[in-house]
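Below is one structure, written out as structure tokens; the observations come after it.
One protein chain is absent from this view; the other protein chains keep their places.
A and B are the chain letters, set down in written order, and residue numbers restart from 1 in every chain.
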Amino acid sequence: MSTQPKLDPMTPVPFTIARRAQELKDTFTVELSPASDGGFAFEPGQFNMLYAFGVGEVPISISGDPANPAKLVHTVRNVGAVTDALSKLKKGAEIGVRGPFGSPWPVTEAEGNDVVIIAGGIGLAPLRPAIEHVLANRSKYGRFVVLYGARSPADVLYMKQLQSWRGRLDTYVDVTVDHAGRDWAGNVGVVTRLIGRANFDVHHAKVFVCGPELMMRFTIKELSDLGVAQDDIYVSMERNMKCAVGHCGHCQFGGHFICKDGPVFPYARIENLMQVRGL
Amino acid sequence: MSTSDGSQARVIEASRLDSLLKALRKSGYKTIGPKARDGAVVLEEIASAEELPLGLVDDQEPGAYRLSKAKKPAYFDFTHGSQTWKRYLFPAKEKLWTAHKTDNGFEVQSEVDAPKYAFIGVRACELAAIQIQDKVFVDGEHTSTGYKARRDKALIVALNCRRAGGTCFCASMNAGPKVKDGFDLALTELTKKDSHVFLVEAGSDRGAKILARLDGRVAEDADFKAAKKAVNKAAKSMGRDMAQDAAKIVADNLESPRWQDIAKRCLDCANCTLVCPTCFCNTTTDTTSLDGQTAERWRQWDSCFTLDFSYIHGGAIRRDGAQRYRQWMSHKLSTWHDQFGVSGCVGCGRCITWCPVGIDITAEVRAMTPKTK
Partner (left out) sequence: MVKVEGLDKLLAEHPFFQGMDDASRKTLAGCARNERFDAGDYIAHEGKPAERFYFMRAGTVALEFHVPGQDGLVIETLHDGDVFGWSWMVPPYEWAYDIRAVELTRVISLEATCLRKKLKKDDALGFELYSRFVPVMAKRLYSARQQLTDMYGKS
């Protein structure tokens, strides 16, 4: 359990950047040190609001190992003013943290089942803690499949880890890109095409999907066509977020607040909402 | 009938209403009450009962509001204006914290601005709305520190309506016109040929203490009867009602062509969200001083009618007016139940009055209701 003092949920706590690494051209990872010794406890799938002094706040999923709360890890994609400001911070600088918020990947409910992770683009970052959890408790799960799609070989996130996960004899990993040069030895094509070839029991699997909403939609369709039940599929939804505590109304999706009823949802719970355009 | 505590009720002369304000101010409360200004009733700090809109009555209908002189002068026969008590409990602009730059980073100091308010003349619908906002800001997983501080201190002098406003429908929302609970004092204005008094009932210890300091006689059965009669008159004279199954009707009709029909009329002006006493959407803004050494975070009112509201990378999720209107109305009447266990609407009618094109949500629900048995 974290020993953070109970704070006003709108006040960020400064954390120091202990390490910073560039992952891809527009994506970087920071490892933050909490001020207190208790570390930062979180569940896989949760997120923090990260504050860049004077610029603003953004919701970023936690992408570290939940069994190692001494390090708070965030992989951030540089897409706007705040993430740009965060990308310019060096080791030793401070980032404001509020959290953890949100509903987690159901790693405990998934015990006794095959687990299939399907990630697209930056979507691998919120799934990494779930992957770490399953690998750390490998015997509690059946088959373990990790499928990942990215734009091109230069956009494959956590390449070394994908290779080391694949190197484990008890884990099936397949990676595809939308286009590549000849020196790419892996698949080329959309990530949904990897699903049919992966070996898992469609009737006894829990599937965690994270990526652009369009990719999640295609993936859900493919999974449903293969016979995976709607309540065995979990997705991580995204909406405009400001307060992250259910007070500002921005992140509403139907009646759900993405910040506290999500971001992880069983697809069965939101299937009807996803059919309504502009909800 | 009696109040929550039958012995804690007195009748005071209307001419002595000011003693209530004086007693509150003596106890350190900032008394906020209705006042006529610029042709409307507004909620501002008032120092005495003289500032109340005595003798004014309002005429409200979809898209229209007028104040006029009443035939029989009373203090509270107008119903309400465009402002609501959320102005004070959940201010339009609120500073959350200030941060100062340090060598490596920054330090944060949170701020809470919590004056001690006494609200004079809180209608049943408004009280119900305050209790609804409590569910949002206090009773959820996270509490808004500022809201709770102001709310705990606030003393509520409620007002039982004896006249229904032109757009009111609180009766069908089960939110009035009689106040139920959650007040410190409740007033019912009683006028007869030759008397003008207030029945003042205590609803809490805090209220009882104030009541004890007022001059007046002990309330009798006749007073309670008169009050009941007056409030019932209001309940029976409402000009509209909300369908009892509005939540289901809206939920079942998310793809109804009616939304496009509304969108042809709706101006996206956001008036409805500003005047609604339960609307709570807000945004956070971050600012810095010119020298970059100090930063502040502010919370301010926002509205789901702005294009920005649902913006994520690439664009807004609710791209057209029909989708945005649907968000507001389906949240207010339907999904609010899933989120907070109650309707988001208290039937005050402000959204109908202050809509420049007079969109009436009770009529829109009726329009969406399938005409079958």
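Following the convention adopted for this analysis, contacts are C-beta pairs under 8 Å (C-beta built on N, C-alpha and C of every residue); 3 or more make two chains touch, one makes a residue touch a chain.
These numbers were taken from a predicted model, which means no experiment stands behind them.
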{"item": "Interface partners of the hidden chain - shown chains only, full complex considered", "value": "A"}
{"item": "Contacting the left-out chain in the complete assembly, out of A:G64, A:G120 or A:G254", "value": "A:G120"}
{"item": "Touch with the omitted chain, as defined above, among A:L89, A:L135 or A:V188", "value": "A:V188"}
{"item": "Positions on chain A contacted by the hidden chain, ascending", "value": "26, 79, 120-122, 149-151, 155, 176, 178-190, 192-193, 197, 211-212, 214-215, 218"}
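The rule is short, and it goes like this: only the chains that are shown with their structure count from here on.
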{"item": "Chain A and chain B, separation of their C-alpha mean positions in angstrom", "value": "41"}
{"item": "Footprint of chain A on chain B - complex, ascending", "value": "96-97, 99, 101-102, 104-108, 110, 136-137, 140-145, 254-255, 280-284, 286-288, 292, 295, 297, 299, 302, 304, 309-313, 317-320, 323, 326-327, 331, 334-336, 338-339"}
{"item": "Complex contacts: residues of chain A adjacent to chain B", "value": "8-14, 16, 51, 53-57, 79-80, 92-96, 238-240, 242-243, 245-250, 252, 254-255, 257, 260, 276-279"}
